[in-house]
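Sharing a structure with you now.
Removed: one protein chain of the complex. Kept in place: all other protein chains.
For subunit A:
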Amino acid sequence: MFEYAPAPESRDVVDIKPSYGLFIDGEFVDGAGTSFKTVNPATEEALAEVAAASQADVDRAVQAARKAFGAWSAMPGSERAKYLFRIARIIQERSRELAVLETLDNGKPIRESRDVDLPLVAAHFFYYAGWADKLGYAGYGPAPKPLGVAGQVIPWNFPLLMLAWKIAPALACGNTVVLKPAETTPLTALLFAEICRQADLPPGVVNIVTGAGETGAAVVNHPDVNKVAFTGSTEVGRLIARSVAGTGKKVTLELGGKAANVIFDDAAIDQAVEGIVDGIFFNQGHVCCAGSRLLVQESIAEELLESLKRRLSRLRLGDPLDKNTDIGAINSAEQLARVRELSDIGEAEGAERWSPACTLPERGFWFPPTVFTGVAQSHRIARDEVFGPVLAVLTFRTPAEAVEKANNTPYGLSAGVWTEKGSRILWMADRLRAGVVWANTFNKFDPASPFGGYKESGYGREGGRHGLEAYLDV
């Protein structure tokens, strides 16, 4: 392996305050809950003290959003659009600061927060800004109406990007929002609150309430919330679906996945190997659509695995702020424990575990890229979402068997297929029961492209024209 000199991105660009309040009605205010510390998962250093919103705080946030809804929804779409364009521009202007903060709070490599998360965040606001005055042409009737107050709960894997996916379409359609960022990654959302102030967004249109699961439940179950949007685990998604039953609230859920990445014998091996690596090791595998089940045609399995292992031996794991880093830190001690537990179960159930020689930093939460071979469909590492850098490898002989195995999961978020044969790609794409199919590529995202799952991966779509439906009364 080449020796690289350290190339750390400076963290001076971001000014982290010792403590943060809630963002309600355009002001930062104290929370009544027990405040908590957010930690840099790469070093376990506490970054800041963050307020926790109680039920009463959430209620105030919902009231602020309700109060702001009248004027915001009545405003001409072209004016709402300009606020969103402003926000997009400020995000671009402050992108370095946001990227560094995201990496500090989340543990993802700066290369990813800088080159993937932030450009997509800005693009998402740009995209939906343009819809705000064109909703009558979106195919939902001549003058579709917003729903009202949207309660949104987002995960820790792409903190700012998930915020953008939630807030941009909600605001473009004329809704106001109360958003709860994940407990372990609240900082970029709070910086976003500051951006809303810089953009002179009317108070109450965006409210950010930080806290843990209880705060999220208070947002989701608030009787004056008209729309619930959640991204996270299928387990929590189920609870939300049950708790809103009968309330008439519109719900979109973007939940877990166990995507099959199917490699046929005629695939371009080197590209496929890059796609496999992107599929499961991007963002430490903390990706709901990660290609966590590799299905390889038996005749090339040996050759492909050799290439894959060679490639994995060259991945750099370490300081997320280093511009050469490929694999950053696991987001939390809790998540690390889950990844370890499922990996241990994988071994105990008889699969063969392999990781490249890899020195893990002494402090922080780390897990090496891991590949399991000899995996059976019944193994938990082939069934459960690990949400970590762990790949389960299975083989198949015929295309029909590949389809059967790929679809043998309660999830249905994404899938990958690699072959040089066009008709086979289309045949596979037809049969894979998943909301996104990446053919000869993987883990690509775009604001113009709808994203969301089949089956237990949730319902509703985010992105594109389809993403508007979630925030319109149609």
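The criterion applied here is as follows: contacts are C-beta pairs under 8 Å (C-beta built on N, C-alpha and C of every residue); 3 or more make two chains touch, one makes a residue touch a chain; residues count from 1.
Keep in mind that, in the parts below, contacts and distances are computed from a predicted model.
The chain absent from the displayed complex carries the UniProt protein name "Acyl-CoA reductase-like NAD-dependent aldehyde dehydrogenase", chosen from "Probable alginate O-acetylase AlgI", "Ring-1,2-phenylacetyl-CoA epoxidase subunit PaaD", "Acyl-CoA reductase-like NAD-dependent aldehyde dehydrogenase" or "Simple sugar transport system permease protein". Among the residues A:Tyr20, A:Tyr454 or A:Tyr471, only A:Tyr454 touches the chain that is left out of the figure. In the complete assembly, the contact with the undisplayed chain comes from A:Ala434, out of A:Val287, A:Ala434 or A:Leu472. If you put the hidden chain back, the residue from A:Gly216, A:Gly237, A:Gly291 or A:Pro320 that touches it is A:Gly237. In the full complex, subunit A contacts the hidden chain through residues 123, 139, 234, 237-239, 241-242, 245-246, 253, 255, 410, 425, 429-430, 434-441, 444, 446, 448-452, 454-459, 461, 464-466, 474.
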